[in-house]
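Complex shown without one protein chain; remaining protein chains in place.
Just so it is clear, A, B and C label the chains in written order, and each chain counts residues from 1 on its own.
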Amino acid sequence: MWLISMSEIKLVYFAWVRERIGLAEERVSVPDEVKTVAELAGWLQTRGEEYAHAFENPAVVRGAIDRKHVKPGALIAGASEIAFFPPMTGG
Amino acid sequence: MWLISMSEIKLVYFAWVRERIGLAEERVSVPDEVKTVAELAGWLQTRGEEYAHAFENPAVVRGAIDRKHVKPGALIAGASEIAFFPPMTGG
Amino acid sequence: MLPLLTVRIQSEPFDAAAEIEALSRLGEDVGAVTSFTGFCRSEGGRLAALELEHYPGMAEEEIGSVVAEAVSRWPLYGVTVIHRHGVMRPSDGIVLVVTASSHRTASFEAANFVMDYLKTRAPFWKKEHRVDGSLGDWVDAKIEDDRLATRWKLDA
Partner (left out) sequence: MLPLLTVRIQSEPFDAAAEIEALSRLGEDVGAVTSFTGFCRSEGGRLAALELEHYPGMAEEEIGSVVAEAVSRWPLYGVTVIHRHGVMRPSDGIVLVVTASSHRTASFEAANFVMDYLKTRAPFWKKEHRVDGSLGDWVDAKIEDDRLATRWKLDA
């Protein structure tokens, strides 16, 4: 018997990222080799057409860990909520 | 018989220029050799202690001809109202 | 005296006049109050509404940290920021920023700073509703807004 180590994380999506994926939030089990926000986006892209569409231009999708803006290289270890969204247009 | 050419002008004063001179406005006959606002200030200075006090530092007194800011070298010919006042502190 | 800081994220309309009045009454040395109100526009009659989505929790935190940064940079008696979410019709107020200081430049610059950072950091997204009833696009972020925000040399 062998074991794939996974951790479960809550993901939340906003605006057209949410619309393309078709979900506002979900809990996913992420393989341990997925270390950064950029790697998480890349891994999500492989989960189906909707995800591929949402992350087709990864440079424009922004990420936040536990409600703080982060850079693509930020480590996801220990995160309880990771968000993906387009550039903000508040104000 | 000889004639000194003079023109009559309305002068108005504001703030501490007004207070030092002790008048808000007056009509004065100005000799024709007084050509500029700076010369007018210099001529006024000779009219008494109050005027000497008001114009003791001519660089800080501002002038306006017919309600437009002017530089010290501005010609006064044709003016109907000339104002002297300190730097403005509106707003 | 600690500055009075107010951040509200709400769907209800705000009363700009009451918020300005409140910051104007923070004592006899308030010399300058600046307010900025951002409104929903029809874009020349093209739009029926804008729908504002936000990230609850993060919106409050981000705006709160922009406000905290503003009071660390300028001497302020108070800062109020209200940002609405939900459906806005043309002429509806979307965002309000009010700053009070002894001095004009502090109040002006702080209000401008808060708006610049709010535009690029607060997690809000606008979707267009067209007058023909169809859903339009998500409003694109302006590169210009990023440029404006970088004027203040704040770390991202």
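We adopt the following convention: a contact is a pair of C-beta atoms (placed from the backbone, for glycine too) under 8 Å apart; a residue touches a chain by one contact, two chains touch by 3 or more.
Just so you know, these numbers come straight off a predicted model, no measurement behind them.
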Touch partners, limited to displayed chains, of the chain removed from view: B, C
Sole residue of C:Phe36, C:Trp74 or C:Trp138 that reaches the chain not shown, by the stated touch rule: C:Phe36
Residue numbers in chain C that touch the chain omitted from display: 16-17, 20-21, 24-25, 28-45, 90-91, 93, 102, 104-105, 107-108, 111-112, 115, 148
Chain B residues that touch the omitted chain in the full complex: 12, 14-16, 18, 64, 67-69, 71, 83, 85-91
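Here is the rule we use: only the chains that are shown with their structure count from here on.
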Centroid comparison with chain C (C-alpha atoms), farthest chain: B
Separation of mean Cα positions, chain B and chain A [Å, integer]: 75
Distance from chain C to chain A - Cα centre to Cα centre, in angstrom: 28
Whole-Å gap between the CA centroids of chain B and chain C: 50
In chain C, residues with contacts to at least two other chains: none
In chain A, residues with contacts to at least two other chains: none
